[in-house]
Each structure stands twice: as C-alpha cells, then as structure tokens.
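Right, I'll just put the structure down here and ask away after.
One chain of protein is taken out of this complex; the other chains stay put.
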Amino acid sequence: MSRTPLDTVEHATATPDVELPWAELGLKKDEYERVVEILGRRPTGAELAMYSVMWSEHCSYKSSKVHLRQFGEKAPESDALLVGIGENAGVVDVGQGYAVTFKVESHNHPSYVEPYQGAATGVGGIVRDIIAMGARPVAVVDPLRFGAADHPDTKRVLPGVVAGIGGYGNCLGLPNIGGEVVFDACYQGNPLVNAGAIGVMRHEDIHLAKASGAGNKVILYGARTGGDGIGGASILASETFDDAKPSKRPAVQVGDPFQEKLLIECTLEAFAEKLVVGIQDLGAAGLSCATSELASNGSGGMRVTLDDVPLRDSTLSPEEILMSESQERMCAVVEPGKVDRFLEICDKWDVIATVIGEVTDGDRLEIFWHGEKIVDVDPRTVAHDGPVYERPYARPDWQDALQADDAGKLPRPASGEELKDQVLKLVSSPNQASKQWITQQYDHFVQGNTVLAQPEDSGMIRIDEETGLGVAIATDGNGRYAKLDPYHGAQLALAEAYRNVATTGAKPLAVSDCLNFGSPEDPAVMWQFAEAVRGLADGCRQLGTPVTGGNVSLYNQTGEAAIHPTPVVAVLGVIDDVARRTPVAFQEEGQLLYLLGDTREEFGGSAWSQVIHDHLGGLPPQVDLEREKLLAEILISASRDGMIDSAHDLSDGGLVQAVVESALLGGKGARLIVPDGLDAFTFLFSESAGRAIVAVPRSEELRFTDMCGARGLPATRVGVVDGDTVEVQGEFALTLTELREAHENTIPSLLA
Amino acid sequence: MTARIGVVTFPGSLDDRDTQRAIRVAGAEPVALWHKDKDLKQVDAVVLCGGFSYGDYLRAGAIARFSPVMDTLIDQAKTGLPVLGICNGFQILTEAHLLPGGMLGNDHLHFICRDQKLRVENADTAWTSDYTAGQEISIPLKNMDGRYVADRRTLDELEAEGRVAFRYVDVNPNGSLNDIAGVTNAAGNVVGLMPHPEHAVEPLIGTGRTDGLPFFTSILKKLVNA
Amino acid sequence: MARVVVDVMLKPEILDPQGQAVQRALPRLGFDGISDVRQGKRFELEVDGPLDEAALARIHDLAESFLANTVIEDFTVRVEEAAEVAEAAK
Partner (left out) sequence: MARVVVDVMLKPEILDPQGQAVQRALPRLGFDGISDVRQGKRFELEVDGPLDEAALARIHDLAESFLANTVIEDFTVRVEEAAEVAEAAK
C-alpha cells in the first residue's frame, strides 16, 4: 500500500479506476465488488484494510454463520441466560446476584509458528473478552491437542505452548483449573491451542460493547500500537498452512502479561466507579474491529482521529494502524465529564490512555489522518454485513467404510494376565497418562478461591466467601468419536463436559464451545462441521443448557489432510455451597463402589482400540441425553445430601481408567468384582456414555441405592475401596506403585 | 487492640488480596499499601506478597525494589519493623539486600506449582514463633524463579547462625542450595520464603490444609503482646 | 578452544516488554538520556577444534534453527577475540 499521495475518501472518489490490492489482503473478487457496491465508489486503502480484516473468515464467520444460527434458534428456555450469543462472551446468572461470563477461543495457528508467544497471546485475548463484559476474571482452562506424543516436533510445540499458557496466565494471577491434553497424529502440524476463561461480576455490572451517546469520548488504552501481527490472526487464521509459502505464516506477536494485568486492574477500577458506557477489547483486526463494532452496536456514529493513537513505531501507515493486532489494548466509551477520572485511573496503573475520537449523532464511522478523511463507512457494513457463504457440504464417501470397520471385531484379551498387561498399557499411554508434568506448570492456587483443580473432573472456584457459592467448569472433546460420527461426537463431547461438572456436585447451566475443523472449502469438512453444530445445538436443547458463545477455528489442515473434526465443549455449572463438592480421590477404605449407568460393548473410537490396536473405526458410544440428565441429578443430590464421598465420571479408557485415577489420587486401592451379565473386558474397557463410579460410605448405602432405584438409574455394586492394589477378582491385581509408575512416568519421559 | 499489618501492592502483585484475607483469618487487620506511596500508614508489620511485580522483567523483584514504598520499608526494616516476603516478596527482599543471597530460575526451567513439604528450622523469628523448630508443614509452592543461591561463605554463615528458616523436605523443587526454602535476617524481623503460607489458611480451599496460618498468628501474638 | 558469541534480539518491530520495563524504570533510578532499551539473549559457546569457515557456518545454522526463532528474533554470530575474553573475565 503506497502512502503517497494519501488515499483519502476524496481521492478515492476522484480516482475510481485505481486498482487496490484486494487479493493480497485475502479478499475474493466478488467480496471486493461488494465493498465497492456498498460504498458507491472504490474504497480507500484504509477502508479496504478494514473490510479485509473484518470480512476474513476469522472475524466474520462467513463459512460457519449459516450453521451457528442453530445455537440461537434451538436454544432451550433458560432463566440463567443474561446475555446470549453475539457479545464478547455470554453471561449466566448463578444466583445471589452474581453473574458469570465464560468463553473458549482458539489460538491454533500462531501457536504452531511460535508456541510460547502464540499460546500466551491466546490466553491474553480470551481474558480481555472477559474483562470487556465487566467481569473480574477468576480462572482459565486450556484444552490442548498435539501431534503424536513421540514425534520430534511435539517436543518443540508442547513445552512452548504449556510454558506460554503458564507464563501468561500465571503472571495475570489467574488459576488454571482444567483443560485437556490429547495426542493424535492428525494434529501434527496443526496443534489445537484453545483457551477458556471465566469471569465473575454482579448483575448490575454487565457491560456491553457499544458506543452510544453523541459527544461521548472514545478512549484507547493499554499498549502502544506497533507493527506486529498486521493482519495476523484475522487473515491468516483464515487459510490453510502451505509449506510452500512461508510468507503466509502469520507474524506472531509477543505478549506482555504484565501490561494485561494492569489493564485488568484499571478496567475494573473504572467499572467500579461507573465511568464506562461501552467497552471493547482489541483482538483480531485491532482498531478496525473495535471501532466498527462499538459504533455499529451503538445508536450513533463515531469519529476517530488516527493521529492520536499512541504508536510504538512512528513509521506506521494509517492502514497498518487500523490492522495492527498489537496485544494488550482496550477501547472504552466514556462520558465527557468522566474522562478526566478515567485517565487518572489509567495513570495510577501506569497505563497509557488517549482520547482518539468521539461518538457522533450520525451513522457513519469516519476516520481522519493528518486532517483528512480516510474512512467514511457505515460501520454495520464492516462489522456485521460481511459475506455469508452457503458452502457446499457432503457426507464423505469414506464415512460408510469407516463406520463399517467395527472395533467390536478386534481381538480381545483372553486371560487375566493379558487384561493386566493391557490395563498397564492403557494407563501409561500418552492420552491416558497423568498430565501432571504439564499442569504443575500452572498456578492453581492464586486468588485463594480454588476448591477443585486438575486432575479433578471439573475445576471449581468459590465466588462468595460468606455463602460458599461456587462455579465449576469442564471442557471436553473427542476428535476420534467425532470423526466416526460428527453429530453424535459433538453430543458426546457435550455429554462428557456436562457429566464432569455434575460429578463434582455442580449443576450444569450453560455451554461455550470452540469448533476446530479443517478447510471449509472441502465439502467433507463442511459436512463434519454442519453435523457437529447440528448435534451440539440439538444436544444443548435437550439438556437445557444454552450455548452462550464460542469460537470457530477452520483451516486446521496441511495440504489435503485435515485434523479430526474437534468440537471442544465447555460446560459451566453452579454449586450453592462448595463445601458440598465431590472429589475424584478415594477417601476412606471400606467405602462401596457403585457403577452408575448401563455398560454395553462399545469400543468404537475407544482408547483401548487406539492403544492396543491403533484402530479407529465403527461407531462411537450411543448417546442418551435423558440418561445424562438423570445421572447428573443423582450425582448432584448425592453430593448435596452427603451420600457419596468421591465420584469420577467414566469416559475414555472406561471404568478401569477411572478407578486407577481415583485410587492413585487417594492413595487407596480398590477390589473390583465383575458384575453379572458382563465379561471382565467389557466391564473394564467399554466407553459407554452416561456413567460414573461413586464411593458410598456404608452408612449411606441404603439411602443411596433407594434414591437410584426410585429414580430408575441403574446402580451396580462393583467393589470396595481397599488395600494398596487395584484388583479385579479372579483376573489380576496391580499394586498402586506399579500403576503410579506406569501412569506418571510417560509424559515426563517423552518431554522432559 | 489488634495488630495492623500492611500488604504492599506493586503493579503485578497477585496475592495481595489473599494475603489480606489470611491476615484477617488470623485475626489481625490488613492495611493496603501502595507502591507509589512512601507512607507505611503506621502499620505494625508488612507483608510483601507474591506475584510478578513489574512482570518480573529484568529479574524477579529487581524493579519493585526501587519503588518509593521500598525506600521507607528498607529504613524501617533495618530498625526492627517485622517484614515477611513471600515468593516475589522474598525476591524483592534479596534484591534490596535486606536478606542475603539471590533468586534464580528453577533448575528445571519450568514454572512449578505443587503442594510442598517444608521443615521450619527456625521458630524464633517474628513470623514463625507459633511453629516448633523441626516441625514439618505442607503449603503451596508456585514460582518460576525459586532457586536460592548464595556464595559459600554466606551459606556457611546462614547455617552457622541458624538463619536458614525453612528447608525443603522430600523434594528440592528448584535446585536451591542447601535445600533452602526461606531465610531470616540476623535480628529475626525480616523473613523471606518461596512457598505461600497465605494459600493455606482455610480448609477446603487450595490444598485444604491450614499449615500456613501460624505465620500470621505468630506475628499477631508478637505484636499484641509487645 | 575458541568462544563464539551468539546474540539474539527481538526483531525491531516486535514488542520487547522486558526492555520497555527496564527503560520505564530508569527515570525513577535517576537515569535519563537513554532513549531506548532492548533486552535480548547472549549465548557463549566454547567451541573445540579450529574455528574455520565450516564450523562458523554450522554455528550459524544452529543459531538460525534453534537459538533464535526467526519469526520474531534476529541474531548475530561473532567470534570473541582473545582480548575480549580476557576483558570480560576481569
């Protein structure tokens, strides 16, 4: 983009034939033509910059929008939803006057290129979304996926990503209370770095991203604007990686968590003094996004003087300033009479703050540079009227063959010895092994409200010291299930996260998601996406948990090879008194182990089929969401009424994985008896959904089984907490020492 | 009369609210102090809490050490004001040379967060009198730069004078010399340690134990009885 | 034996929070007249054998592929003169 002469609106009108580099900015020909049509003239360079970043896949959701609508259309009635989809993050009523906001986002592409900074700035971005809603961030979670655990590049990517998430989150003082680590060759070259955050506020403190009230000032505060990441996330997260074109790789940015910590504190102080009319974080598409969204969500227009933006590099052109994705910046709309106080608070925290414009009573977004008008647009056309694609989608022709390749036909262990051997292989496999080497790089304790953190089924944070009110969150996703059947795979992810929240005693309330897929230009991928969204929307309606927001990451693909479709689902729950929470660890010898739910021969996509046979085929476990609801009710009642002392949901790896984890955490073994009607193999390894294992004190047994019986939930006594082995009667026994070694050494020996 | 204990907030401090809570749980009155104020508001003792003051850029604690509040604090600590430095606070105290030695990155190069066992070696300081010498406690440890180093002569001196206040037990989580988790000055009013007693004052929260509470009850008793 | 020094600095257009933090602290310490501070890494490599073209080329490769991430960092490789080594050792 040439800088001389300045491409003003006037100049653009006078020179209709000048060709702008729309293709280089990632626009398609028809998209460019649409811009010309909207403006009634060719855009200026600055306008083109804004449209190109805002109409990128990353910012406009142009491929996914038609499907995502279902989350609104099918949304269940929920009194809990205070702010729904469309804002920076959804807001949920958790009672006692508190509201909670939460969201998950992806930072996949940058994290492959520069693992530390890519992941770090991912945390930075999601946390800014939370503060932009008016909430104090109270915790983060990080669902992660990497290539094969023993691939050399995983040794480059994983430690950097983990250090980056820790480095940023720890420095912000946010406890990390959950997440996932999954290894699969399909993520080689396309690791998934999703990050989620939760924030808490009082109902009356909810803030929205809108600029209203003519004369109100627009204040940019936080870091200076630099030349890093120009068009980074937005344009480049919208394309497939292609090794042949290194220039397409995004310039990643360096995060400054210290600056962000100051942003949090000064923003919350300004909120507390009611100084802010509207607020928006600067993420992808930087100022282009913040100004056009604030203006289009408000009642009036906006005028911005770009010369007033504090720069780190004085040679930046206006186009670059509009596109820069420099981190740690926010934009607030403040009444004129409160501007001085706002600036004072920023100064107290050593945060640079500058009035860069004001709200007007017109309906245009006008941006000036050196006194000349370089942007004159209807902000809605930039922020909301991006292209919408009905991408073709089709069930891939290989889907039938994949589903026909039934995992039930795989050879099964024939003896107790063989079972034992496979149990050890399972619990030591990278996906099932302890993730402690990773999670101990995260601060779990900061803020002094952490009730549960990894490796519990869900993280739990106390939000009121007096009453003990708390919130819980779990994130889950299973790309293997989703590959076999994206509709049910998405529902299984939802069901698992929902179950994890209920297992700790919290009532599931709402959902956020991060949908990670390959290229939308491939009809097979688009079908996976459409199916997953349909499945998730249907599932949320049935469970009564609305989707409050989320994120879509497409183009996770190298050449022809797309990742497994990977919808990651976060479920948020509430618990009236955190003293009632149920932990995973076995607490006392002699307590009775009950298996809740039905166990079927279900091995498609299972951990067993992957670890023992390197196999992926067949159908994933059946989904029965009514059963999930019933199970959740039982788990919540049992925890509230003190009927169970520990509980663990069953998911990948099946019952044996869950029992081993509870045993190792509690330092107490278990004696298991294969129940009638099941063979030992199915009992141990099946991944039937809708199940949990609970430890019931003997004094509570009758009350508990009566409750299950009355409500119609199958509860089978399968053993007792006992000794220092995990024993399956008549089959084998493994000492806790053996199990611990198997479970805990894998990840350190691969990565340390 | 109860004791008023100041908690300094630097930009980037993280555990200031938790530390105030711990002081309250122990029965004393927390007083918020601000890094730009030289005024210590006549508090009876000060805690420098955990966090990443100034992002821990340059070196942990290096920039905070030059804050206005530290000018006053350094003077008063030298004349007996009880000061406890936790984690980043400990790092600031070494940078300010109120405590000997220095803090470096963990030898394994990772941030580490764990429930850490310690032995209280010196129960005669202002902040440890509610423990008994040799007592083992478990409190959270969480840091990037927790490796305590000092030259041989300083280490020998610390050992000889009983100024190693806390030592890691079972696991040395960061490569600290002599397993040192915390030290005291000769007078026993200035104490620093890496693990976080303020995160272990309530059952249910964090590790679920209250092994850290005696830090705050020790100082309270000392001040109230004084 | 020779010493090769690899200096790795963030590219000029990339934010350097550490350097900025140092610079912002200077006035408080009574230092002015320093208009910019950047902080980077210095690696000192002790190389066995002769430091010929080939050895230096390999160290250049090492710096490019491992010591620096050239997406965000620049680097320089230089042989430290004996005199400098002596100086630095003081």
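Which chain is which? They are A, B and C, in the order written, and residues in each are numbered from 1.
In the analysis below, contacts are C-beta pairs under 8 Å (C-beta built on N, C-alpha and C of every residue); 3 or more make two chains touch, one makes a residue touch a chain.
Not measured: the values here are computed from a predicted model.
Chemist: Report, in label order, the displayed chains that the undisplayed chain touches.
Modeler: B, C
Chemist: Touching the absent chain in the whole complex: find that residue among B:P30, B:G85, B:G101 or B:P195.
Modeler: Hidden-chain contact among the options goes to B:G101.
Chemist: Touching the absent chain in the whole complex: find that residue among B:A150, B:A165, B:I180 or B:L220.
Modeler: B:A150
Chemist: Given the contact definition stated above, which residue among B:V25, B:L58, B:I74 or B:A123 touches the chain not shown here?
Modeler: Missing-chain contact among the listed residues: B:L58.
Chemist: Contacts of chain B with the missing chain: which residues?
Modeler: 58-59, 62, 66, 94-95, 100-102, 104-109, 149-151, 175
Chemist: Tell me where the left-out chain touches chain C, residue by residue.
Modeler: Missing-chain contacts on chain C: residues 1, 7, 9, 19, 22, 25-26, 29, 31, 33-49, 55, 58, 62, 65-67, 74, 76, 87-88.
Going forward, only the chains that are shown with their structure count from here on.
Chemist: Please work out which of A-C and A-B is bridged by more C-beta pairs in contact, and write that pair.
Modeler: Between the chain pairs A-C and A-B, A-B carries more contacts.
Chemist: With chain centres taken as the means of their Cα atoms, state the distance from chain A to chain B in Å.
Modeler: Here the centre of chain B sits 36 Å away from the centre of chain A.
Chemist: Where in chain A do residues touch at least two different other chains?
Modeler: Touching at least two other chains: 256, 258-259, 350.
Chemist: Send over the residues of chain C in touch with two or more other chains.
Modeler: If we look for residues of chain C contacting two or more partner chains, we find 17, 21.
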